[in-house]
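This part shows chain A:
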Amino acid sequence: MIELRDVAYSAGGRSILDGLDLHFPAGALTVLLGPNGAGKSTTLRIAAGLLRPARGEVFYSGRPISALSTLELARRRAVLSQHAEPAFPLTAGEVVEMGRYPHYRVAPSARDRAAIDAALAAVDMVPRRNQRFSTLSAGERQKIQIARVLAQIDVPEPTRALFLDEPTAGLDVKHQLEMLRLARDLAARGVAVVAVLHDLGLALESGDRLIVLSRGQVVHVGENHEGIDEALIEGVYQVRVRRVPDPAGGRALWRFLH
Partner candidate 1 sequence: MSNRGHDTALLATLAIVLAVSLAAAACLGAYGFSPGRLFDLVAQGARWRAARDADAIDRDVLLTLRLPRVLAGALTGAILGACGAVMQGLFRNPIVEPGLTGTSAGAAFGAALVFVFGVPVFAPGASWGLLALPVVAFAGALCATLLTYRVAASFGRLHVFTLLLAGIAINAACNAGSGLLSYFARDPQARNITFWSLGTFTTASWSSVLIVALAAGVGWVGIAPDLKSLNALMLGEDEALALGVDVRRLTRRLLVLCTMMVAAATATVGVIAFVGLVVPHALRLIRGSNHEFLVPASALLGASFMLWVDVAARLVIRPGELPIGVITAVVGAPVFLLLLLRAQRAATGSADD
Partner candidate 2 sequence: MIRLRTLRLGAALATFVVALILPGAAGAAAPPAERVVCVSKQLNEFLYAIHAQDVLVARDLTSVYPPEIQKLPSVGYHRALSAEGILSAKPMLFLTDGNVGPDAVIEQVRSVGIPVVVLHPGATPDSAQWLLAELGRRFHHEHDAEQVLKRWRAGMDSVRRDSARVVGPRPRVLFMHFGQIVNNYLGIRSGTPADLILHWAGGVNALDSLGGMSRLTPESIARAAPDVIVATDVGFDRVGSAAKFAELPGVSLTPAARNGRIYRIDETEIMYFGPRTPAAVRHLASMLHH
């Protein structure tokens, strides 16, 4: 389980987060919601240990991560964000292999190779292993990146975390849904999965747990949709919305009005 206690962060003279208390349970997909500038990405990066908070501390299963080295951290959590094109030619297999870097010094062991193979199989990209990464479609590239992070957290440790920073940006719907299915599967296997999703509709569809941020403050925390009502969404996103029960059963649908 991941815990943030009294976390504060500012940049460019502006306070982005101030006294944030959050926790991300293992075995669940927690979605961070909020408009631009709310501090979602900052929160995620601090929780992932990529940014050091100006105040406060992050705990993984009770241990402060400031006591961990970058390498130790890399052995128990992975981060997937929007990607710039790698500057140099790489094959798909080489990208996935990098997920195992934190786990070996000189050469990959049999265990590492097994993790890489399993990750490629999980995203159904085994035959594309030796293809140039830059020649894959956007969806396929994202799948390879997912395989990379899967390979990275393929460890026996109970405390494993996966952070997804807008992983669906620019993807076709089909790939977006696949992406989230994978995230939920991982959560089901005990990983603490935290995702920042920009697409409000998608976010409301996906998360086991939803955290809504606005201007650096938590305005809502809840399981599924409990407590999220039209007034909340309208207040945070400045948009008129109507909550509609799904005729086919299941979660409520949300309709955005002009």
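Here are some notes:
Simple rule for what comes next: contacts are C-beta pairs under 8 Å (C-beta built on N, C-alpha and C of every residue); 3 or more make two chains touch, one makes a residue touch a chain; residues count from 1.
Quick note on selection: all candidates are chains of the complex that A comes from, given by their letters.
In this text the structure is predicted, and so the values were computed from the model without any measurement.
Comparing candidates 1 or 2 against chain A, the one that touches it in this complex is 1.
By the touch criterion given at the top, residues 48, 50, 69-75, 77-79, 81, 83-91, 93-95, 97-99, 101-102, 107, 129-130, 134-135, 137-138, 152 of chain A touch candidate 1 in their complex.
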